[in-house]
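One protein chain omitted, others in place.
As written, the chain order gives the labels A and B, with residue 1 at the start of each chain.
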Amino acid sequence: MTGTGALLQFTSIGKQFGGLSALSDVSLHIQRGEIYGLIGPNGAGKTTLFNVLTGLYQPSVGEFRFNGTRYQAGKPHVLAQAGIARTFQNIRLFANLTALENVMIGRHVRTRAGVFGALLRNRVTRNEEQAIAERARELLHYVGIDKPAQTLAKHLSYGEQRRLEIARALATDPLLLALDEPAAGMNATETESLKTLLQIIRSSGITVLLIEHDVKLIMGLCDRVAVLDYGRKIAEGVPERVRNDPAVIAAYLGGEDE
Amino acid sequence: MRNAPKNLTLWLLFAVLLLLPFITDALLGRGWVRIVDFAMLYIMLALGLNIVVGYAGLLDLGYIAFFAVGAYCYALAGSPHLAQAFPIAFPDGVHLSFWIVLPMAALLAGFFGVLLGAPTLRLRGDYLAIVTLGFGEIIRIFLNNLNAPINLTNGPQGISRIDPVSVANVSLNFTQKIFGIELPSVHLYFYLFLAFTALVVFVSQRLEKSRIGRAWMAIREDEIAASAMGINTRNLRLLAFAMGAMFGGASGALFAGFQGFISPESFSLMESIMVLCMVVLGGMGNIAGVILGGILLAILPEVLRHSVVPMQQALFGKVLVDPESLRMLLFGTALIVMMLYRPAGLLPSRVRRRELDTDEAVERV
Partner (left out) sequence: MEIFLQQIVNGLVQGSVYALVALGYTMVYGILGLINFAHGEVVMIGAMLALSSLTAMLGWGVPPLLAVLLSMVLAMLGCMVLGYSIERIAYRPLRHAPRLAPLITAIGVSIVLQNLAMMIWGREYHSFPQLIANNTHTVGGAIINDIQIIIFILALAIMAGLMVVVHRTRLGRAMRAVAEDQHAAQLMGVDINRVISITFMLGSAMAAIAGVMVSANYGLAHYYMGFLLGLKAFTAAVLGGIGNLRGAMLGGLLLGLIESLGAGYIGDITGGFLGSNYQDVFAFFVLITVLVFRPSGLLGERIAERA
């Protein structure tokens, strides 16, 4: 988490599916330590961009740099290794594993024990296992899950599942935490405490990328915001400026609030 | 000291297992000890498959192929058979020690596991099932036909006169007297298999509760989320295939040494499905469940064989339904009923209670 300037830089990213262009010529950069918001109407290409960023899709054109290194091939685990952690729009926890195990799996990428370690269970491995479990419990506590750590993920409440996804992502020690509509389906109280949590996370030095439908949450939380429409970036800047941008009002707000 | 009762149970179990061949012999006769031996082999296989299916969630319908690879490995390296194909190089065949061939068999099977795993990396569950099934059939077809032009496998006739397993120069094929106790061959093999089963259980258990095991289960639960968490799903899938295959290969070598004879018939698709049934019936991913499944399905057909035929003869005066098809019919029905009503198996892979409670330090946190 050293240095300043752009942590993530997208240069002219484009993505086509068949003949359809889901993203075209999108350039943006995210500074270290900021909370960056990405909004846009349904089908604007937010999730596509997100999937390119996290390695699920390979961009058709353009390149992106993360923490000084250029990435091309769609390999999610490489990007996780590099320090991008994500959550999913439609929660994808390991449903039949416990809350604790879910977070422990997040530690995978920062730990090393292999088959021999597992079989011998020597001192190094035992220490590592202990550290993994300890860190996982800390994180459960950190995101505010009070249920027993042995509860199966699928038995947690909706809000807790969202938080568990965040804890699991944080377990990978990310530089950038990318959240895909984390407030979707939350009530006002839950959204408010999510907001607090994100502020705490940011103050711990982790950069946050937020895709949201909830414009209010974005406006109140983000340092900078970009707006996508039909796969293009139509505005970028501090929330107030973007909110008053005529193009944004026309494309987004006009379309969204019937 | 909270573990004392648990330890006591373990010791009791150990004692029962040690006496099992004698008890079986006394109550049911020597033939049943042999059946118990086979049950142990099946348990080993089922535990191996459990790594692939239960932990990593990869449905493998060709698992018996690895068993075949291991069995043929020892059959070729521990019998007079190769003298036929290479009379000059091996006039008496090859007679390597079982203990040298065993790791080779495991490694070779593991290699085949990777060979199968590599092209199927991108395949989803049901496609994977069909491809593994095809792989199993290919292996069997080759075993059936590689007797010409060079007689490698002796085709459908199979390979016989395979050397028995020896432990410390003591052949397990003959009755031995140890500490004044007479141990017939089937008893000796029982102890050998017991040791191996214990090893396989140990390895499974260690893997299950490790970083690798968790990564496998993550892949099983959601492969995309797993890769987003930094898990190299490709390598871990291959590792699961290789580990499972190695268990299969080692069991195969044991099987060949125990039987002294193998033929492609023992490695049909039905055997793969049978092992899969053991895993599914008992409870995918749960070691105790898989063992239970193995015992049930290995012993049940024998019970049927010994009860169905006499029963029918008593009732109808002749055998109307042969026990083999009745057994398969029951298997098929059991598979359907299990999936409909108890998809997690007889002993479901637990809501793990406080599984870390041996780690005192962690528990305090």
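The working rule: a contact is a pair of C-beta atoms (placed from the backbone, for glycine too) under 8 Å apart; a residue touches a chain by one contact, two chains touch by 3 or more.
Everything numeric in this text was worked out from a predicted model, so none of it was measured.
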Omitted chain - touching chains that are shown: B
Identified contact with the non-displayed chain, of B:10, B:114, B:303 or B:339: B:339
Candidates B:106, B:129 or B:212 - the one touching the absent chain: B:129
Hidden partner chain, touching residue among B:7, B:145, B:235 or B:307: B:145
Those residues of chain B which, in the complete complex, touch the missing chain: 57, 59, 61, 119-120, 122-127, 129-131, 133-135, 137-138, 141-142, 144-145, 148-149, 269, 273, 276, 280, 321, 325-326, 328-329, 331-336, 338-340, 343
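Everything below uses one rule, namely that only the chains that are shown with their structure count from here on.
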Distance from the mean Cα position of chain B to that of chain A, given in whole angstrom: 43
Chain B - residues contacting chain A, complex: 203, 206-207, 210-215, 217-218, 221-222, 224-233, 239, 243, 351-356, 359, 361-362, 365
In the complex with chain B, residue positions of chain A that touch it: 54-56, 75-77, 80-81, 85-86, 88, 92-98, 101, 104-109, 111-115, 117-119, 121, 125, 128-130, 132-134, 137-138, 150, 152, 168-169, 172
